[in-house]
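And now, subunit A:
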Amino acid sequence: MQTADCPQHPGKSLSGSQQTWPYRLVWAFWGVGLATIGMGHTVTSYSAGMAIPDWPSVFGHFPFLFPLHEWFRHWDVFLAQSHRLIVTILAIFSLILTGFFWKIRWNPHKWLATAVFILICLQAALGASRVLLGDIGVAAIHGCVGPLCFGLITVLLVVASPSYEQLCRSHHEATRRRWRKAVTVALFIAGLTYLQLVLLAQLRHVLPQQPPIQALLIVIGQGILWAVIGMIVVTAAMVLRKPLCNVMTRKFLWLVIGLYCLHLVLGLSAWIVNFNFPAWFLSHVLAVEYTIVQGGVFQVIVSTAFALVSSLLFAASLALLICAAVDRGANVDSDHN
Partner candidate 1 sequence: MMKTSTQKTRRAFLKAGLSLATAIAATGWQRQVNSKMAEPVLGELRGRFIYDGTPPERKRLKVDKDVDCCGKYDIRDESLMVGPEQGLANVFVYVRTRGIPIPEGLADRWPKRVTLDNHECIFKPHCMAIWCPVQEYYIVNSDPIAQNVAFNPLGDLPANIILSPAPGNNTDAVWRFRRSQTEPVLIVCNYHPWESAYILPRDNPFFAISDSSGNFAIPNLPLGEWEFQIWQERVRQLDLPNAPRGRLVVQIKPGINDLGTIVVSPEHLKVVA
Partner candidate 2 sequence: MRGYFFSSLLIAVGLLVICSCSRPPAFRLNTEGRDPGSISPTQHEALTTTLADFFGTPDQATTPRGVELNHDLLHLAAGPMGRDLERVERGLYRKHCANCHGVSGDGAGPFARLLNPYPRDFRKGVFKYTSTVMGAKPTNQDLEKIIRQGMPGTGMPSYKRLPDDDIKSLVEYVKYLSIRGETELYLVRLVLDENELLPLNRQAVLEDGVLPAAESWDLPQIEPDVWVVKPHRPDWDDQQLQAAIARGKELYREPRAQCITCHGPEGRGDGEQTDLYDIWNQAKKGITDQQTRELARHFALPIQKLRPRNFHSGIFHGGDTPEDIYLRIHIGIKGTPMPGAGPAPGIPGVLTPDEIWDLAYYVLSLAQKLPTHSAHEDSERK
């Protein structure tokens, strides 16, 4: 049973067997976080953000005593109320987890869990402001902070995993230059995927009086980001190749690559289900006749999936960053800088 400190994260660490239950709790927490952010993206896809005009009450009712038949009467009300309830569960879960980590004095997870809890509270406050002020701008910010919360929860999950502990304790010596390259590339991926999320949030929470040029610039920006992220991901694949990095880091790299490709496909699909095929394509012999169905199942699924995969991509890139930061390589290379 190894109980040595992780050189990157000094402080008390848990042994492998001691880690199991807290780790499962964090997995469950991550699952609730995924459900919360999925629900949030669905609320946006259905424009149900103002389906319930008051907060914290629900049409004057105490939130947990809102009648069931009212809850299921309108789909947008169902989504909004479900989102509020699941956020409550998440916040309570986060509080319990934080308390638990502080109790067992599990470093650095207690600080990370605290940061997650604070961010969840901030996100809840933003959600409340969105409703109380009726402001779409606040909704856009709420849409930017949500993936941050989820990203941080993912980081907590990674850091709480036994594999990460092993990664920390690895004594392989990768060169400083390689390490710096790995971290830089991972940092760029994380930063740019978040920027793309921010742009997407602007598109999904558009102000009705916004000038038309703004959406065009956002879409162009997203296109450029996609291309740049693609190039950096390719670079990452070269920099983080075996034997220069640990298997855990490589797994997250493959996850990032997979999510990036899925993100691309969903992005194009989301364009079609919201704006139809471009005119130059429709003039072509391969033109496909398509009528957008507003609020249709296909449109909602694709739009929500696109936003959710964006959040997952960001979360995966954060996980990659964390692993790259502590990774010392799978094999020894006698190059020392």
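Selection rule: all candidates are chains of the complex that A comes from, given by their letters.
One rule holds in what follows: contacts are C-beta pairs under 8 Å (C-beta built on N, C-alpha and C of every residue); 3 or more make two chains touch, one makes a residue touch a chain; residues count from 1.
Everything numeric in this text was worked out from a predicted model, so none of it was measured.
Candidate 2 is the one that touches subunit A in this complex, out of the options 1 or 2. By the touch criterion stated above, subunit A contacts candidate 2 in their complex at residues 47, 49-54, 59-60, 70, 73-74, 76-77, 134-138, 140-141, 144-145, 148, 183, 187, 190-191, 194, 198, 206-216, 219, 274-279, 282-283, 285, 287, 289-296, 325.
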